[in-house]
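Shown here: the complex without one of its protein chains, the others still in place.
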Amino acid sequence: MLPIIFVMPVVQLLVLSFAATFDVKTITVTVVDNSNSPESQRMITELSASGYFEIVSYSASMQEADESMLRGDAQMILGIPSRFGRDLQRIGQGDVQIIINAEDGATAGIIQAYSTRIFASLGQKLRMEEGIIVSNPPVVIISEPRHWYNPGFRYTTYMVPGILVVLVTMIGMFLSSMNVVREKEIGTIEQLNVTPIKKHQFIVGKLLPFWLLALVELAIGLVIARIVFDLPMVGSLFLVFGVAGVYLIVMLGIGLWISTMTNTQQQAMFIAWFFVVIFILLSGLFTPVESMPLWAQQVNRLNPIAYFIDVMRRVMLTGAGLVDVLPQVVSLVVFAVVVISLAVRRHRKVVS
Amino acid sequence: MSVIHVDKLTRRFGAFTAVDAISFTVSEGEVFGFLGANGAGKTTAIRMLTGLLAPTEGVAIVAGFDVAQHPDQVKRTIGYMSQRFSLYEDLTVRENIRFYGGIYGLSDVRIQAKTGELLDKLDLHGAAGYRISSLPLGWRQKLAFSIALLHEPRIVFLDEPTGGVDPITRRQFWEMINAEASTGTTVFVTTHYMDEAEYCDRVSIMVDGKIEALDSPSSLKEQFRADSMNDVFVRLARGGLSAEVSA
Partner (left out) sequence: MSTFLGFIRKEFFHIFRDRRTLLILFGMPVVQLILFGYAIRNEINDVQVTIVDQSSDVVSTRLVQKILASPYFEAAEHRHYVGDIERGFRRGTIKEAIVIGPGFAERLQRDGHVTIQILTDATDPNTANTILSYTNAIVTDFARDYQPLAGDAALIIPETRMRFNPELKSVILFVPGLIALILMLVCALMTSITITREKEVGTMEILLVSPLRPSQIIIGKVLPYLALSFLNVVSILVLARFTFNVPVRGSVTLLLAECLLFIVCALALGILISTRTSSQQTAMMISLAGLLLPTVILSGFIFPISSMPDVLQYVSHIVPAKWFLRIIRGIMIKGVGIEYVWKETLILTGMTLAFLVISVRNFKIRL
């Protein structure tokens, strides 16, 4: 059991953090260069020099390029018409055709953003170098972006706090619910009931080890996050553990409640799995909560995982203090009180 | 006439010999008790006789078929009931009968007739539509035994059939076994309740993979100058232990 409790989370943390990334790294491109001019060469060089794009092939025709996309070899097609070089020389502008494989809409959006940016800056460069003078020059609004908290756009920085939440949740919910059901299955719970131990003592005694275990797990996870993923801890560590403590009470309560409803470990596992999957999908771990429809956002008001992920990210990455996360913390405290009292009441009824 | 003929049957697992050259015969209509402590090699022996496990050496002929060469023919002619009663808890009484009748290739008409017969015999008509999980343990056990006999096998193997059952039900169960044997079915039964050995025609006692004694209960008691089969067993087991120590 011990290896499962300690080794599994570490492995999961590492694999999940490395795998769970929407980071767009190398975009494979096939080029149809009908222009074959210095300008088109320049553009291709510029594209591959950006680091985001890799020219995997040159296609003779758009049809051939399309085949390449159908086979999955190229994610993007850059089509340069034959008049491109001439147009640039003569009228100071030329158009190119970009076709992006949009199966994955999010990635497609990013690819578009990158390519547009590269073409725009190449345009500027060409203008300066070639000294192309446009009569009646256009006004320019230059946007000066600053990306706070994660300027290197590292995806792990975003994901790891959320993954830590998932791991802690697994411990809190699965282990606690299965442990109590196991006592039922084996029959030791009857044994405990005939001893003078009080019900609340039983519950505290049962849940406290998992509560501590999960917090230790969180500590180990944070250390790994620091060493392996170079994750910052801008806010207060104390606040992180404080909120985690409250959050765990909620999840342990849910675990206990599930155990009162089920008779076998298998049932407990299935039900816990069912809830956790839905909670995680809605929590904003993978996709921003703001993009969800209103009803999903409303459901999230009852989703402890969503609150905790939000708090973890903001405290760890932006340095939010207690005041900044107060609404979330208050909700978690309310959940904790409600869930634990419901679970304990139901547990008493079932047992006696 | 013998229906089980075993000659120097041996099974090894690596360096460990679970069954060590056992030989015996069982006659038609006999209730043959196969006794021994846990780990003595009973289960391995019974698995070889039922065609579940190939012997390393030796021969076992069951109902005229060599188990090593024709395990499929053997399977058709025997019935089997294991220590856990082996009925499907989420199926009803009738569905269980139907299912087991089906896997032994009984026709629907046969199954219908057999089901009525069986429910009559066990007086279970009222419970035919109940799931097994709602029946008391004693009923399940009798039902499991009757189902093992559904296809009228020549030999029925019972592996620890009375585990965890109260004494009264156990006695009733043995009455069923003896009644079945009187119709000519051979019963091969393993148990570790020594008092049950008294119900058997002949008993073999296995210690550490070998058959240490084989005779009718009364001759065995005489031979070992014991009051009960339990005493016989205790003496045998001690003998086995001292032999091991001296070796």
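Read from first to last, the chains carry the letters A and B; within each, the first residue is number 1.
Everything below uses one rule, namely that contacts are C-beta pairs under 8 Å (C-beta built on N, C-alpha and C of every residue); 3 or more make two chains touch, one makes a residue touch a chain.
Since the structure is predicted, the reported quantities are computational estimates derived from the model, not experimental observations.
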Residue touching the undisplayed chain, where the options are A:L282, A:I305, A:V329 or A:V344: A:L282
Identified contact with the non-displayed chain, of A:T45, A:T188 or A:Q266: A:Q266
Sole residue of A:I55, A:I98 or A:A219 that reaches the chain not shown, by the stated touch rule: A:I98
Interface with the unshown chain - residue positions in chain A: 8, 15-16, 18-26, 28, 43, 69-72, 88, 92-110, 112-113, 115-117, 119-120, 122-124, 126-127, 132, 134-151, 153-155, 157-158, 265-267, 269-271, 273-274, 277-278, 281-282, 286-288, 290-293, 295-296, 310, 313-314, 317-321, 324-325
Residues of chain B in contact with the chain not shown: 50-53, 72, 75-76, 78, 80-91, 95, 98-100, 102-105, 107-108, 131, 157
